[in-house]
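Every protein chain except one is present and positioned as in the full complex.
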Amino acid sequence: MKILLMGHPNVGKSVFFNRLTGANVTESNYPGTTVDYTKGWMKIDGKDVELVDVPGTFSLDPKDKAEEVAVAMLHENRGALVISVIDASKIERGLYLALEIIEEGYPLVIALNMRDVAEDKNILIDADKLERILDIPVVSTVAISGEGIKELVSRVKEAKPVDVDDIISNATKAADVGAAGDVP
Amino acid sequence: MAMERKLSEMDYDEEGTVTEIEEYLRRRVAGMGIRVGKKLRVVTKQPIKGPVDVIVDGAETSLGLDMAEKITVEVA
Partner (left out) sequence: MKLSAEERWDLIDRISKETVTFGAYRHTLTDAIGELTIKPLTGIPIAIAVLYGFWSLFGSFAGTLCTDGFFVKFFDGYWLPWLQQVFPGQGNWFYVIMVDAGGIESGEFVLSESSFESFGVLTSGLFLAIGVVLPAIFIFYLMLAILEDIGYMPRLAVLIDTMLHRIGLHGYAIVPTILSLGCNVPGVAATRILETKKQRFIMMTLLAIFIPCGAQIGIMEEVVPDLIGWIMLYLIIGYFIFGYILNKIVPGRAPEFLIDVPPYRRPLARNIGKKIYGRVTGFFKVALPFVLLGCVIVGILYQMGVIQWLGGVLAPIFVGWFGVPPETAGPLVAAFLRKDLAVAQLSTIEMTEYQMITSVVLVSIYFPCVATFAMMLKEGWKDLLWALAVLAVVVFVYGGLIHLIGILLGVA
């Protein structure tokens, strides 16, 4: 198994990477380009799993060479699992990329990073509800202080491919329940 | 009273809701969270045909004036 770490630029992806991996980290150029990416190993249930820090991208519609490489790396690793790092204070556009990846059939875990920044901005996210709608693990993290990293690692194995139709119906259900005026 | 204007013609600190984005641009700005129906605020415009800086959903994006011309906003 291989794990890809994906997300927008500036969401703290490399801080994440440093927290998740040990010493054995290699940096290399993507073949035929000057775009570099980092690879390392993380431990999941005592086993070493390869973790790749994919260059940041805003969507799967690449607009420059670095984004092209990000998309190419995703497509080359059909069997991979993806940790999608989202800036919690900009959750909507983060979900855009996450959904794109889900739609392509990859098993996904979401790390809602910079939860503290979001709170400073008065943005509150119900991670449990988000998890129920998306039907994949959603973990709140603050990578800089290490908060939530352990939980993320322990839940990686719960990632699974989801059909976007199911997400749509989950969202509809959630809205109905909400309209009915209460508890899940 | 609300009125429609090109994003490129908005003043700084003005707010509005995006009503139209030209087809070819939609996917390009989608990743940045800019889309029809979203509220945005112009933070600043650089002089001499410089880029326009907007905040959408708390995220700041700077886009060239040519692009800003292709985005219509209903100014509040």
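Note that the chains take the letters A and B in the order they are written out, and that residue 1 is the start of every chain.
In this section, a contact is a pair of C-beta atoms (placed from the backbone, for glycine too) under 8 Å apart; a residue touches a chain by one contact, two chains touch by 3 or more.
Because the structure is a prediction, the values reported are computed rather than measured.
Asks: If I consider the whole complex, including the chain that's not displayed, which of B:Met10, B:Val29 or B:Val73 touches that chain?
Replies: Of the candidates B:Met10, B:Val29 or B:Val73, B:Val29 is in touch with the missing chain.
Asks: Check the options A:Ile44, A:Ala72 or A:Leu130 and report the residue that touches the missing chain.
Replies: Candidates A:Ile44, A:Ala72 or A:Leu130; residue touching the omitted chain: A:Leu130.
Asks: Spell out the interface residues on chain B facing the chain that's missing from view.
Replies: Residues of chain B in contact with the hidden chain: 12, 26-30, 32, 35-37, 43-44, 46-51, 53, 58-67.
Asks: Which residues does chain A use to touch the chain missing from this display?
Replies: 8-10, 14-15, 18, 27, 29, 33-36, 58, 63-66, 69, 91-92, 95-96, 99-100, 103-104, 117, 120-127, 129-130, 133-134, 144, 163-165, 167-168, 171-172, 174-175, 178
Just so we're on the same page, only the chains that are shown with their structure count from here on.
Asks: List the centre-to-centre spacing of chain A and chain B in whole Å, with centres computed as mean CA coordinates.
Replies: The separation of the two C-alpha centroids amounts to 28 Å.
Asks: Where on chain B is chain A touching in the complex?
Replies: It is residues 27-28, 30-33, 57-59 of chain B that touch chain A.
Asks: Which chain A residues qualify as touching chain B in the complex?
Replies: Where chain A meets chain B, its residues are 8, 57-59, 61, 63, 89-90, 92-93, 96-97, 121, 123.
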